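Heads up, the thing below is written out as structure tokens.
All protein chains of the complex are present and in place, except for one that has been dropped.
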Amino acid sequence: MIDQKTQDELREIAARYPEARSGLLPMLHLVQSVEGRITPEGIELCADILGISAADVSGVATFYTMYKRRPVGDYHVGVCTNTLCAVMGGDAIFERLKDHLAVGNDETTEDGRISLEHVECNAACDYAPVVMVNWEFMDNQTPESAVQVVDDLRAGKEVHSTRGPRICTWREAERVLAGFPDGRADDGPAAGPASLVGLGIARERGWTAPDAHLAVTSGQEEGQ
Amino acid sequence: MTTLTPVLTDNWGDERAWTLAAYEARGGYQALDKAFAMAPDAVIESVKESGLRGRGGAGFPTGMKWGFIPQDNPKPKYLVVNADESEPGTCKDIPLMMASPHTLVEGVIISSYAIRANKAFIYIRGEVLHVIRRVQRAVEEAYAAGHLGTDIHGSGFDLDVVVHAGAGAYICGEETALLEGLEGRRGQPRLRPPFPAVAGLYASPTVINNVESIASVPSIIANGHHWFSSMGTEKSKGFGIFSLSGHVQTPGQYEAPLGITLRELIELAGGIREGHELKFWTPGGSSTPLLTAEHLDVPLDFEGVGAAGSMLGTRALQIFDDTTCVVRATLRWTEFYKHESCGKCTPCREGTWWLVQVLSALEKGQGSEADLDLLLDQCDNILGRSFCALADGAVSPITSSIKYFRDEYIAHLTGGGCPFDPSRTTAWAGQEVTA
């Protein structure tokens, strides 16, 4: 039974948009944050609030890969096995974690702590191979470091993203995705090391973009 | 020697760069006042003059896109930022939003002002939690500081921004599929026409721009379009973030004028991995046909890469050295396209299903050389036949890899399997690994 508070929050999401249906993606994130997956009840509730058919909501919920129909563990571990990460070691990491956790792709450990999935490119190729834990970056992983991460998570130890905050639970993460911030935006650095390499070289060599004033002058000359 | 030109990346190393305080400390939100002092059309004109072309891959002139918005249409206008960065190899918008979300927010305000939109949406892929936190926070801060909301900076201009998290669909990087996702539907591309500029979000005039495009706008307004167009090449103006990944010594983000070459970038990145050579690379993500070492001096601008038989795309330079099996790489990308095919049209849905089977067999050394021609014929039956460009992207790695590495495919067949050792490609290869 989805409680009144959640129902109110679902309506609140719908109200952010000029047309309520736009709220569906974040609403389904919120359903996951309270239900641990997309449930038939959640689908029906979203359909009711938006005045659309449950089939239509179902169609949306099954289209996007972040929506899960089976219960997800406390920590969703996504190993990038798209080409670049795979080549850089993602395949080996994924094999090692399957073996270590004794689960297959898109399965959850018996203790309900870890769900393992291979994921597609997560836009951190300069940190390959990349593992996502509850959609936080774990950069430059090795099979050993990845095993350490899941062991620490299972042991209840505090684990931090390599360029972000302490890893929260999957349900907490889903709540943020639904548009309810958790106040951790200021945790972690502005950028990881790979994001800064070009800037570092530029600083080191004194390279900058052209001076705006000079550019204007030369531009005007060109224009004449 | 082309030198790097940090503009968008310039503040990424600043202390707490993502905060409003840090952004304002280095002049942030001042371009806004400059824009408000101009007529909206003048802002559009300035962006047109700058020569800024879409940084999401297609390279459509940004100012021209804005100019397509029919201002006599009584419906509300919308700006939608495409922050669904998902193209394999592409990793520039995510660090930008993580390090300096206010650059994007300021760009959103100026761009919305130009097209006369009072509501803007930032559609961020859902799989980047901390980036979403940062953008949510930046929008909050901007509201609190009066950069968003009503009568911004006393200009009379109102703007609301909604940060919208996606839920896992590469196809939503396609602008009409993104609109479907933003309208709470399955992310399947829409029929065009009507184009979004005429009937986009809620069938209203809508501009959809990539994060980097919008983030470039404040600098263009602040420094003038001549400043921007003084960088880059004749038809590819300005700077862009080049993302190097894979088998280079220092992968990462390199912001440089368009037209820089891969040779120059690899040199800045410390070269290819010790003891190895460049084998193949993508200029702009996996959907852009592969290039090889013979293309090291191709100017990385829209025209140069196009002339070399590929596309500039998102400047996602994935570098693979001689340890990498091109068949394995191609198969994996093909599996990606199969996984991400939205299913709407036949050639993409069924074609990728089949391509994966043929490539899998080839990778295992099964089949015959005739299967290469079958693959190419399948690609011919997919390319340009599908509803959107996803399937065109899907065949790019296949046709280009067969073009450059046909012998390697045949070696799989004659050798009865893959001649490469996958353990040699990893980031830790050659290092002692404790079991």
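The letters A and B name the chains in turn, as written, and every chain counts its residues from 1.
Criterion: a contact is a pair of C-beta atoms (placed from the backbone, for glycine too) under 8 Å apart; a residue touches a chain by one contact, two chains touch by 3 or more.
Note that contacts and distances are computed from a predicted model.
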| item | value |
| --- | --- |
| Protein name as given in UniProt for the chain not displayed, "Sugar ABC transporter permease", "NADH-quinone oxidoreductase", "Acetolactate synthase small subunit" or "Acyl-CoA dehydrogenase family protein" | "NADH-quinone oxidoreductase" |
| Absent-chain contact - pick from B:352, B:396 or B:426 | B:352 |
| Option touching the unshown chain, where A:25, A:52 or A:77 are the choices | A:52 |
| Residue of B:157, B:320 or B:387 in touch with the missing chain, whole complex considered | B:387 |
| Touching residues (missing chain, whole complex) on chain B | 169, 186, 188, 191, 338-347, 349-354, 357-358, 361, 367, 371, 374, 378, 380-382, 384-387 |
| Footprint left on chain A by the chain that the document does not show | 40, 43-44, 47, 52-59, 62-63, 65 |
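Convention: only the chains that are shown with their structure count from here on.
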| item | value |
| --- | --- |
| Distance from the mean Cα position of chain B to that of chain A, given in whole angstrom | 18 |
| Residue numbers on chain B that touch chain A, as the complex places them | 3-7, 9-10, 12-19, 76, 85-91, 93-95, 98-100, 119, 125-130, 132-134, 136-137, 140, 162-170, 181-187, 202, 222-231, 239, 242-246, 250-256, 268-269, 286, 316, 318, 320, 324, 328-329, 332-333, 336, 339-340, 342, 422-423, 425-428, 433-434 |
| Chain A residues touching chain B - in the complex, by the definition given at the top | 16-19, 21-26, 28-29, 50, 56, 59-60, 63-67, 78, 81-84, 86-89, 91-92, 119-129, 132, 134-137, 140, 142, 144, 161, 163-165, 173, 176-179, 181-182, 184-188, 190-203, 205, 207-210, 212, 215-216, 218-220, 222-223 |
